[in-house]
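With one protein chain withheld, the remaining protein chains of the complex are depicted in position.
Each chain carries a letter (A, B and C) given by its place in the written order, and its residues are counted from 1.
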Amino acid sequence: MNSQYQPKIIGFLCNWCSYAGADMAGTSRMSYEPNIRIIRVPCSGRVNPLLVLKCFQQGADGVLISGCHPGDCHYNEGNYHTRRRFALLRDFLDYLGIARDRLWVEWVSASEGQRFAQMVSNFTKELAELGPRSES
Amino acid sequence: MGLENPFVPYLATLKSVVELTPDIKLLKVELLDPAVRAGFDYKPGQFALLSAFGQGEAPFGIVSLPQHRDGLEFAVRRIGTVTAAIHELEPGDILGVRGPFGNHFPLEDYVGKNIVIIGGGIGMAPLRPVINQILEHRNDYGKLLIINGARTPQDLVFAPEFQAWMEAPRTKLELTVDRGDEQWRGRVALVPNVVKEVAPSPDNAIAITCGPPIMIRYTLAVLKELGFRDSQIITTLEAKMKCGLGKCARCNVGDKYICQDGPVFTFEQISQFLEQP
Amino acid sequence: MDSELIQQIRSEASYLLKDGTVKCVIGYERASDGLTSRPFFAYEPAAVERLIFDETCTHNLVRYLLDKKREKVAIVVKPCDSRAINLLLNEAQIKRHMVFIIGVTCSGVMETSCNDKGQALQARCQTCQMTKPLVYDFLVEQKLVERPEGEPYLDIQEIETKPIAARRAFWSEQFGRCIRCYACRQVCPGCYCPDCFVEQLDPLWVGIRIAPKENELWQITRAFHLAGRCIGCNECERVCPVDIPLGRLNRKLEKEVKELFTFQAGLSPEEQPPFATFKKEETLGFEE
Partner (left out) sequence: MNLFLSKEDLIRWLDALLRQRVLVAPVRVQGLILLQPVSKVAEVTLDFGNTTLSPKGWFLPPMETLFSVQSNDGQQKLVPTTIEKDAVIFGLRPCDARGIALIDRPLLREPSDALYRERRARTSLIGLSCRQAQPECFCTSMGSAPNDPSHVDILLTEIDNGYILQVITEKGRALLSESFAEYKGTLPKPPEPGAVPTKEVVPAVKKLFDDPYWERLADRCLHCNICAYVCPTCYCFDVRDYSDKGSVERIRGWDSCQSPGFSRIAGGYNPRVTKGARLRQRFAHKLLYFPERFKDVACVGCGRCVRSCPVNIDIREVLRDLQQLEVKSGS
């Protein structure tokens, strides 16, 4: 990313899988772009769409919601609800002019540190292409 | 600064904080600008709007006495966002003060009369300056009866001053709680029942009461039974106030603006309100 | 104006009031402009003479059931309004035995405004195929006019096909006009939270600041809270004093909910709404 534009990403990571996965990426010294600010949540199902909208309102360029793989949820069905909620919100935001690629929902288990690091880098590259939030 | 735009508060610093009860603090506030401090004179019953910048503003009765010239005191109960922010302030922090607003207790009319003061919980706050003003000019007034009630013993407000109130000449202090605890030796009864039991005489007397609406309703009934006329019973109304300047109309109850026509009213005036507060 | 239809409504209402089955009948009466109509609450049998029904009766009266939870009332219900009854029954906001439903068959209501009976049927009525309410206790039938089947989401597609910057500009301009009078919330049968998020102070999601960012957060969240619940009566768009096409927010979500979860709000009081349930095997675009 040559341009000086640094996308800001807010990441809601579920405590049981994704946060542990990000932790593993850290402890195994995997490097990935520093654009993400992580917020730990008990479950990806805890993320209220209002939180995501507040992130975009306060100037975030991208929002990542990461939870356990469907079926592995510590609370059995949290990520099933996440899936439904943000499948709809993503389409709706796109319709309103906030690019759908600004909202990612990913499943990262506790052992997929590498995959988490790679995913953050991909997301940062994608957002760099999309450009700052002002236009879309 | 300030008067030019009446919405811009005077800056003040928090001098001291005293925990009166688990959810009520006594704050002493000093206006920063000496000129403003000199010109800021008020009377018991008036209120000011305190600003916790970032959270907002709320009205509080001024509970200190002007002649002490020792800063402004407010008793603040933690009940909402602004009061919570005020409770977090420490001595030295900056806050905003706007006022003084509203009318005041017409103490000059009570000279020579017996005074009955009935307060419930934080309702004692606006009554404290009246008590202390009477004690500082004790001979101008007749007998002073103070009935101070609260839910539990630690919720009794202004405990540090009970001793002084009890020892003052021709003064009686009746404390009561809804629910006592092991150490509590005093009365366990609702305020209106204590008023009925002590049965102050209405002759040449006035009663000032302030507290939760339910206490007021029953205390009023008891006082009427004892022979007090509406014009002899005074209270200070708490309403949603925002500007304190008679403009935003939030405190408009009936045809009155609490922030300007009140907050101190006699129940005779209140009975003529079109709308009951 | 079909007087035979009105006579039936009046006699049923009078009967219900006289024998005390209901405390009041919620229906329509002629408005002060003498042309259009407005909601009307009849408490005494004599008042039923003011009840009318014609193609200017646009209001969705079901919202008023939220204010009359503790007494049995009767209510005049169009086919689209009846979906709102199913919504409130599904969300346990009203009890079926507390509501006597006077259903009216309908062939569309006009695009009315003050002093204007309207020249055409409302857009949503032009292609609506519902002629009979889904639930009623007493049905009043009127001769119906055939309406053509049509492509319901043309106005939504018109926005979807714009480039993203144009969509962004379109909605920013619309939301820019919002004065936050909350009429869209107050008129909606689905909006009944005692403490709406927009007025919460702690956390201060939106509050009183009227600016593009706050207006956008308000409008998006309001619509999203109705996803899978909005029954398409379009009252929010009708009441908006600054003409924001709110229907195009709610019906976009209605279209997506149909595609993603094959669900439509208010068709039955038992069916689980989309966000209250899930299917394990669905991926919804979030592949493994």
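Here, a residue touches a chain if its C-beta (ideal position, glycine included) is under 8 Å from a C-beta of that chain, and two chains touch if they have at least 3 such contacts.
What you see is a predicted model, and the numbers here were worked out from it, not measured in a lab.
Every shown chain that the unseen chain touches in the whole complex is listed here: B, C. Here the missing chain is touched by one residue of C:Ala120, C:Ile208 or C:Ala276, and it is C:Ile208. Interface note for the absent chain: among C:Met98, C:Ile164 or C:Ala183, the touching residue is C:Ala183. Listed residues B:Thr83, B:Asn148, B:Thr176 or B:Thr209: the one in touch with the omitted chain is B:Thr83. By the touch criterion stated above, the residues of chain C touching the omitted chain are 31-33, 36, 38-41, 59, 63-64, 67, 113-115, 177, 179-183, 185-187, 199, 201, 204, 207-211, 235, 238-239, 241-243. For chain B, the residues in touch with the chain missing from this view are 1, 3-9, 11, 51, 53-58, 79-80, 83, 94, 96, 213, 238-240, 242-243, 245-250, 252-255, 274-277.
Here, only the chains that are shown with their structure count from here on.
Separating the centre of chain A from that of chain C, both taken as means of CA atoms, is a distance of 35 Å. Rounded to whole angstrom, the centroid-to-centroid distance between chain A and chain B, based on C-alpha atoms, equals 52 Å. For chain C in complex with chain A, the touching residues are 156, 159-160, 164-172, 197, 205, 213-214, 216-217, 220-221, 223-224, 227, 252-253, 256-257, 260-261, 274-275, 278, 280, 282-286, 288. Chain contact summary for the complex, chain A toward chain C: residues 49-50, 53-54, 57, 69-71, 77, 80-81, 83-99, 105-107, 135-136.
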